[in-house]
Every structure is written in structure tokens, then in C-alpha cells.
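Report on the following structure.
Left out: one protein chain. Kept in place: all the others.
Entry: chain A
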Amino acid sequence: MRYNEKELQALSRQPAEMAAELGMRGPKKGSVVKRRLVKLVANFLFYFRTDEAEPIGALLLEHCRITREEPSGFSISFVEDIERKYRFECCSEEQCQEWISALRRASYEFMRRSLVFYRNEIQKMTGKDPLEQLGISEEARFQLSSLKA
């Protein structure tokens, strides 16, 4: 699949939601733990060799599952192959929880659900649609019907 790699590289240089050096193991059997700089930007998780400016790779975080893995680590896998896991090792339980929380929120689909939820709550409380004032109440992507059944 073709994609605009330059723009993805540019995105990896944007201010990150979370960034840290973590141990990382690829999904292939027998892969070893490597130290990587891991950076969360928008709905992408970039990973770099610790001394390099360009990422080795990126993971789009849509339809993914974040799982706590012993000890003080987590894994990311994707709906179409849930057992194929990218594993990460943190240096503390706290750091691990921070990353898990951040990653679970780092998808467009999660944000969309949040928006629909808050919009609905505010509408129930005030009788007004908060998106009207922002001029986006008719956007298809913000309707309840846009959520997966």
C-alpha cells in the first residue's frame, strides 16, 4: 500500500503526547528486547533507535488492543491478528499505567466516541447542542450513527 512517508516522518517530529526509552520486542517469534525511543503522536506510535532522528517504524493505533503484560510492561496487538503482539517493557508500574492509559485514548475512533458521549451529556443537561456554537453540528463524523454498531 502506498503512503506518504515524508508526511509520516514529519509527524514523528511533532510534539509528543508521550515519549520515553522503553524495551521493545517485535511480534515475530524469538525476537529480542531492544532499547527504543518510543513516541506517541496523534494516533501513531513511532519507535526510533535511541541515537537516531528518523523513526525505524510506526504503528497506526486504530482497532488495537493494549494489554498489561507482566512484569511492568504492556503489549499492543491488532484486531485482525490479536495474538501478534508488539511488546514493551517499562521501568516502573507507574510508567506502565501512564502509557497504557495514553495509548487507549490515542485513536481517532476513541476520540470520536468521546465526542459523541460529551455532546450527548451536554445536550441532556442543557437542552443545547454544544457543536452548534462551533458550527459543526451537521458533520457526519460527529453523529451517533457514525459509531460502529
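One rule holds in what follows: a contact is a pair of C-beta atoms (placed from the backbone, for glycine too) under 8 Å apart; a residue touches a chain by one contact, two chains touch by 3 or more; residues count from 1.
We take it that contacts and distances are computed from a predicted model.
Participant: One chain isn't displayed here; going by UniProt, is it "Latexin", "NOP14 nucleolar protein homolog (yeast)", "ER membrane protein complex subunit 2" or "Sesquipedalian"?
Facilitator: "Sesquipedalian"
Participant: If I consider the whole complex, including the chain that's not displayed, which of A:30, A:71 or A:135 touches that chain?
Facilitator: Final answer for the missing-chain contact: A:135.
Participant: List every residue of chain A that touches the chain not included in the displayed model.
Facilitator: Interface residues of chain A facing the absent chain: 1-11, 14-17, 41-43, 54-60, 62-64, 78-81, 101-102, 104-105, 108-122, 125-128, 130-131, 133-136, 139-141, 144-148.
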